[in-house]
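Subset of chains shown; positions unchanged.
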Amino acid sequence: MRSSYKDSLAAVALGAVLCIQPVRAQEDAAARVAALQSRFAALGERAARVDDVNEIENLQGSYGYYTDKMLWDEVVDLFADDGTLEIGPSGVYVGKASIRRYLDSLSGGRQGPIEGVLFDHFQLQPIVTVAPDGQSAQGRWRLVLMTGVADSGSGGNWGEGVYENEYVKDGGVWKIRKLHWYATFVAPYEGGWLTTNPKAVEDFAMGRGVTPDRPSTVSYDPYPGVFVPPFHYANPVTGQTGARQ
Amino acid sequence: MRSSYKDSLAAVALGAVLCIQPVRAQEDAAARVAALQSRFAALGERAARVDDVNEIENLQGSYGYYTDKMLWDEVVDLFADDGTLEIGPSGVYVGKASIRRYLDSLSGGRQGPIEGVLFDHFQLQPIVTVAPDGQSAQGRWRLVLMTGVADSGSGGNWGEGVYENEYVKDGGVWKIRKLHWYATFVAPYEGGWLTTNPKAVEDFAMGRGVTPDRPSTVSYDPYPGVFVPPFHYANPVTGQTGARQ
């Protein structure tokens, strides 16, 4: 990609040189200026994509920090109006009101942290891919869970899995259009992942007394079953899509 | 934000076109050049902020890698001369000499890794916000701890919490002005977070035989208590500060 930068810079220099030399032909110059214009624009667009990646990483990171503390007002506002949420086998909740209904169901209708409840959601290992037009993006992330309820008879849980999410730029601001977590496992702290079963994922992910707007988009068995959540991105070296198995 | 880029680019193109057309009026041109100048500068400043974020992430990441190995010379040099350190209920240590006294107290006055001691400090999930003038910044991070001392009768600990830190650019170099870790919990490996109590945080965080320069800036109960460490940043979608509860 660096060669395109160098082309841009050469064009800019050419444009500058033009300024202080006698103008030979208006049509030549116009063409050169047009080339300069498009190459300079390309450079600016690439810089804008870097800002987009940073903004999306902050968006998803904020989702994690707010969810840790069950700050549902803050969480729901991160979604686009037509945003969707799908947590493991939860089914799909569509739109802010439904997403809020799901989240409230996890906390008994309250928001804010609850004495004795740990609900840590680590947002790790981002791979964010912004569309060329800068209006949408996709991201793969790793979620690590530390959860538990004091005096509940359960000893807490570890959990792990990956998100494949979508983002949309709406009014100049990045929002979550699709949050989709694929569970690898949820497992009891005592005993760990080798003693767990898929029901632990259901216990973690299903809304309590609420019904999703749409069924799950995919069916798979968490650990000890296996599943490869589809990659939104091509192999970064080969450019080949669809991971080979 | 992309529109400001486009404005910049249009202005540059306009400037270039001016070069090869007859000059109509010096005052018009001067105004256009001034506009070009300020818009081009804005683009450069945005690019500089991206570099700042990367440099601050490397600074905080380095803090973690050096602390893992108790390389106190390296750690202390990451702080500004008037930098402060506050680890959970430790109180506030002010300036490099005090910070070094605190760190030394954790390792019995030695530096470098100690046989049988694990002191891993993961630095995760950064949200770094640089001030518009590029001279200061704030960052939220998640700390995960894996600690333990072989043959100590303790089986080691997990720990988790968030930092809200401040950074300052001093002589063109980013330094830590304030390191403040809010403990969620420190908990025994055996039994985990649901069997812990706030005393484990004290055992981890308090200096041994040293006194802080200032009392703690905030009082709260670690898990099973609850506390929301203040967010230095506004909700990235609504721009609203002060997370609602």
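A and B label the chains in the order they appear, each numbered from 1.
Just so it is clear, a residue touches a chain if its C-beta (ideal position, glycine included) is under 8 Å from a C-beta of that chain, and two chains touch if they have at least 3 such contacts.
These numbers were taken from a predicted model, which means no experiment stands behind them.
Because all chains derive from one sequence, the complete complex can be expressed as a copy number, which is 3 in this file against the 2 shown.
Heads up, the rule we're going with is that only the chains that are shown with their structure count from here on.
With centres set at the average Cα position, the gap from subunit A to subunit B is 22 Å.
On the subunit B side of its complex with subunit A, the touching residues are 1-3, 5-6, 8-9, 12-13, 16-17, 19-20, 43, 46-47, 50, 53, 124-127, 140, 142, 144, 160, 162, 184-185, 191-195, 223-228, 231, 233, 235-238, 240, 243-245.
Remark: subunit A residues 15, 18-19, 23, 26, 29, 33, 36-37, 40-41, 44-45, 47-48, 50-51, 54-55, 58-59, 61-62, 64-66, 69, 71, 73-74, 77-78, 111-118, 120, 122-124, 134, 146, 148-150, 154-156, 172-175, 189-190 touch subunit B in the complex.
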